[in-house]
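Before we start, here is the structure in question, set down as structure tokens.
Omission of a single protein chain aside, the complex is shown with its protein chains in their original locations.
Per-chain numbering from 1; labels A and B assigned in written order.
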Amino acid sequence: MLKMTHLQKVYRTHLIETHALRDFSIHVRDGEFVAVTGPSGSGKTTFLNIAGLLEEFTGGEYWLDGVDVRGLDDNARSKLRNEKIGFIFQSFNLIPDLNLFDNVDVPLRYRGFNAAERKRRIDEALTRVGLASRMKHYPSELSGGQQQRVAIARALAGSPRLLMADEPTGNLDSLMARGVMELLEEVNRQGTTIVMVTHDPELAARAQRNVHVIDGQVTDFDEAPKLRDPDAASRGAEAVAANG
Amino acid sequence: MEIRPILSALMRSKVSMILIGLQVALTLAIVCNALFIIGQRLERMDRPSGINESDTFWFGSNGFAPGYEATSVQKADLALLRGMPGVVDAAPTNSLPLSNGGWGEGIGLQPNQKTSTAQTTIYLVDDHGVATLGTQLVAGRNFKPEEVQDITFGDNLRPRVVIVSKALAERLFPGEDAVGRTIYVNEDNATTIIGVVERLQQPWVDSDSIEFATLVPAFMPYGNATRYAVRTEPGRRDEVMKAVEQKLGETNTGRIIGRMRSMEQIRADAYSGDRAMAIILGTVIFALLAITALGIVGMASFWVAQRTRQIGTRRALGATKGDILRYFQTENFIITTLGLVAGAVLAYAFSLWLMQQYQAPRLPWYYVPIGFVCLWLLGQLAVLGPALRASRVPPAVATRSV
Partner (left out) sequence: MFSYYLQLGLRSLRRNPILTALMVLGIALGIAASMTTLTVMHLMGSDPIPWKSDKLHYVQLDNWSADSPYYDDGRPPDQITYRDAVALVEAGKADRQAAMYKLSLPIQPQNPEVKPFQSLGRVTHSDFFAMFEPPFAHGAPWDRRQDGEHARVIVLGKALNEKLFGGQDSVGRSVRMGGNDYTVVGVLGDWKLRSKYYDLTNGAFNDPDEFFMPFTTAIDLKQRASGNNSCFRSSGDGWDAYLDSDCIWIQMWVQLDSNERLAEYKGFLDSYVNEQKKLGRFERPLNNRLLNVTEWMDDQRVVSRDVEVQTGLAFAFLIVCLVNTIGLLLAKFTRKSGEVGLRRALGASRRDVFSQFLVESGVVGLTGGVVGLALTGLGLVAVRALYPEFRSVAQLDWTMIAVTVALAIVSAVLAGLYPTWRACRVQPAAQLKM
């Protein structure tokens, strides 16, 4: 699904070079739920930006779902992002001027679906997160947990193969956080690969596999999925088997 | 493009939208009406006077010495002028088109008619008048030297023959040949039209009957004052003006040679108010468009700055740079269009007010659509900079914590 080998990201200013990622390699297989952890400044967010095609990298290779991402122009990257990846941000990033329906609609518009198709997908996605009844509401009328569920619905509406989550519960209290986590696990069970960046070890523990990043390098990862959720584990294992 | 979501986003920042829309509306209303006024003025200024303007000049002579004989001086002056090198022809005339001072008179088709058929101006010239003015005789004949009357100042005008402008002939005898017909100038004085000239305007640019002019063959100094029109060979006007001023000053010291004015100068003076109005309104239009464009740039920049994160999110969700650019351009198009619709109403209301207050003509319908196109273009151009800046917002902005 996602394979980075010897990836490098260097930020240059006129005086210094900062290596945000150095020789970064990771392989996420179809259907996995991977948590990327690490202290702040370790390069987690850079990884997320590059993995989500939000930023370019300076060296190494990155294959996303069988596509070599190197050298793709901005429009191709936008298209790839739109079709393959769903994003969930720490601060939700819902557009305050649009109601829930229109918020979920945003990526579908860029995908170019017709109106009926979009409506079907929006209904489905909002139903899935349990907010179908509030589609005419605006984000400011919802609680944080509900907003994040809308963001998840937005991420899911385009049926992406990969869900990128950046501290998805960082702005939520523990009750709401649990709800959101359960929703993500549910999504994963239904086949969507999830890469979640977090610094919360408790949250990370719920993923099948943890990748630890320090100073721009992967230092530690469990190759095998944890066997905590028998269902997920078995599917994860099948996926591994299928892949390689 | 996604018009409905843009619209609903706009509805949530109504004030900014109303401000830009209002600005666009007022701009449209003012620009349409101001352009219309400018157009009218330019049209007015473009009317031909009917005479040769490039090579003609006009001046006066005013005698003060005891025993000054205006009539004989005039005849000597004319002989001298006509003999000067570079002069094509010269004629005495009390007034000229565009000169803003002259003789107005009513013309009737019956003696002692109660209300006149047409208001004309009277140009007192001799047999060289038509040639000097350079207006074209289109029917009949010119005056003969023996037809030129000597009239004492203060006596009434009783012309026997006249030449009229084509417009006047058409008013007096619609669809008929005016040559040889009798008209009544000055109550019961019968006079015969012997010729018709193509075009000859009255001296007053504001006159309702500006095209109605009559040439009368007469020498009639105003007291000791006489005036001459002189036509020169092409390109020699300024040189001849200097020579004439000097020569006439030398021949008779008992008089003042008045300021020499070229027809071009006279035209510029006649329409200086219209010219000034056109320039002032043009400046207002320019400043208005500039301010409106700057306002759009300012507001759009602000919106872009305010929505950086939102733009990043859209980019993260798959929007291309082109999508972002189009978003802001569509947004501007919507606001401008709403403003323009309001502005169209305002433009016609403004025009109506001008009609009532100043008897101005109605604003022709096509000014508003032209204004629409101009302001659409202006809006799109103004928003281009901020929209390009928006399209360059990196998608990674979305993952940055607040």
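What we mean here is this: contacts are C-beta pairs under 8 Å (C-beta built on N, C-alpha and C of every residue); 3 or more make two chains touch, one makes a residue touch a chain.
Since the model is a prediction, treat every value here as computed from it, not as a measurement.
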Across the complex, visible chains touched by the hidden chain are B
Out of B:Met11, B:Val284 or B:Met355, only one touches the absent chain, namely B:Val284
Cross-chain touch to the chain not pictured, restricted to B:Ser54, B:Gln110 or B:Ser272, is B:Ser272
Contacting the left-out chain: of B:Leu19, B:Met45 or B:Cys374, that is B:Leu19
Touching residues (missing chain, whole complex) on chain B: 15-16, 19-20, 22-23, 26-27, 29-30, 34, 37, 62-66, 104, 114-115, 152, 154-156, 186-187, 222-223, 255-256, 258, 272-273, 275-277, 279-281, 284, 287-288, 291-292, 294-295, 298-299, 301-302, 305-306, 354, 358, 401-402
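Just so we're on the same page, only the chains that are shown with their structure count from here on.
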Roughly how far is chain A from chain B, going centre to centre by Cα mean, in whole Å? 70
With touch defined as at the start, can you tell me which chain A residues reach chain B in the complex? 45, 48-49, 52-55, 74-75, 78-79, 81-83, 87, 89-91, 93, 95-99, 102, 105-107, 109-111, 138, 154, 158, 166
Would you pull the chain B residues touching chain A in the complex into a rising list? 2, 4-5, 8-10, 12-13, 309-310, 312-323, 394-396, 398-402
